[in-house]
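Presented below is the structure to which this report refers.
The complex appears here minus one protein chain, its other protein chains still in place.
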Amino acid sequence: MPQISFDDVSLSLDGRQVFGPVSLSLREKRIGVVGQNGAGKSSFLRLMAGLVKPDQGQVRIGDADVYADRKAALAGIGVIFQNPDHQILFPTVAEEIAFGLAQLGASKADAKAGALHVLQEQDRSDWADRACYTLSGGQRHYLCLMAVLAMKPDVILLDEPYAGLDIPTSARLHRQLAGLAQSLVMITHDPRTLDSYDRVIWLDGGVVAADGPPAKVLPQFESEMARRAEC
Amino acid sequence: MLSLTLERQSWAHRIPVGWKLAALCGLTFFVFPLENIALLTLGIGGVGLLCASLGRVGFTASLRGLRPILWFAVIILGYHLLVGRIGQGLGIVLRMLLLVGAANFVTMTSRLSDMMNWVIWALSPLRRLGIPPERIALAFALMIRFTPVLGQRAAHLAQAWRARSNRRVGVGIVAPLAVSALDDADHVAEALRARGGVR
Partner (left out) sequence: MERNIVYIAVFAAVIAALGLLPKLTLISGIPITAQSMGIMLCGTILGARKGALAVILFLALVALGLPLLAGGRGGLGVFTTPWAGFLFGFPVAAFATGLMMRWLRGARVGVSAGIAAVVGGIGVLYAVAVPYYMAMTGAGLVDAIVTAMLPFLAGDLVKAVAAGAITGAIHKARPRAVMSRA
């Protein structure tokens, strides 16, 4: 994975500081981010994907600023948002996948062919002309994953990918994610999905509360969450 | 999404969209100043034959397409009867039937995607004003994507209303519908940016 670095980054929304200052350097293959609601996890993801401009500092992938150099960010980083309905932009499955390819510079025809190829690889050729809103929740998550994978990013950011999925669907998604060659940065409130990860970052109040291997960070996180639940 | 195009292919489906639209445009200009009842009736007969050539399904669909304007026709005829100028009223109604029938014929025999491609092509000179046709195509696609979603959400809100009230659904659901649509829009704009944005 190309190195992603946070350089003294902070972010405020409506005059309130919601994130930072944080400095981090990320290069592990599997990184989990945990924290309570409002701990700054989503800001972390948006900053890393270059979707919002930090008030201070800089987020870089390799040498490129992810906010200013969108081309480098796009080629390097794919994002899967929490709610697939917020991510799917097009009426049909093939159009949805082709869009990302066209954005990377493919011609209209090449993008369409590329989308059909991705569907074929995943054994889902029959989905090409289906209307996205007729897919089930799990299928929509899967479509988002295919649309991002088609762009061949080095790193995929996932925002609570298991939220709202039933048990078999989330198990299937877990397997699909585990099998990916890409590096993953996953935001979750569920520490159990991170056991096999290389590194876990615990965010609290917009700053890093703990950072290290899951065996070290997760027990601290869980006992603190249990303590807060008591109060 | 449900479109008004007839599923079954006909000879008229194969005519390029641009020609059909040009013909419709020409007809409109020709019919607009026409007041001759006999000629108008003849024209309606012609459109009727065109619709009949689409088969039974096509013909019933074209009749159904005229239903919404019947109410308008009744208002016009009633009013002109009242003021004693029935001839003028009849002319207006026949002209309306002819034009609506012909326009519906074009709609029924043109696929949405063909129409859209034609419009995007026709608007491509706007590129010089700094509006690339891809952006227009994106706006079309986003709207088609959102209409069923918001339609479903409106139906859910209406259900939630009925679950708690025995009165008919009120305008109270419009604000939550709009707020949720705005939230969707913010998320989607972000997702669009995450995948390369608008050029």
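As written, the chain order gives the labels A and B, with residue 1 at the start of each chain.
Here is the rule we go by: a residue touches a chain if its C-beta (ideal position, glycine included) is under 8 Å from a C-beta of that chain, and two chains touch if they have at least 3 such contacts.
Nothing here was measured: the structure is a model prediction, and the numbers come from that model.
Across the whole complex, the hidden chain's contacts among the shown chains comprise B.
Here one chain is not drawn; of B:Ile15, B:Ile44 or B:Ala154, the residue touching it is B:Ala154.
Of the listed residues B:Ile15, B:Ile44, B:Leu126 or B:Leu192, the one in contact with the hidden chain in the full complex is B:Leu192. Contact residues of chain B toward the unshown chain are 1-5, 24, 28, 32, 65, 68-69, 72, 75-76, 79, 83, 88, 92, 96, 99-104, 106-108, 110, 112, 115-116, 119, 135, 138-140, 142-144, 146-147, 149-151, 153-155, 158, 167-171, 173-175, 177-179, 181-186, 188-190, 192-193, 197-198.
As a convention for this text, only the chains that are shown with their structure count from here on.
Chain A and chain B, compared by their mean Cα positions, are separated by 40 Å.
Here chain B touches chain A in the complex through residues 1, 141-142, 144-145, 148-149, 152, 184, 187-188, 190-197, going by the rule given at the top.
Contact residues of chain A toward chain B in the complex are 46, 49, 51, 70, 74, 78-79, 81, 83, 85-91, 95, 99-100, 103-104, 131-133, 147, 151.
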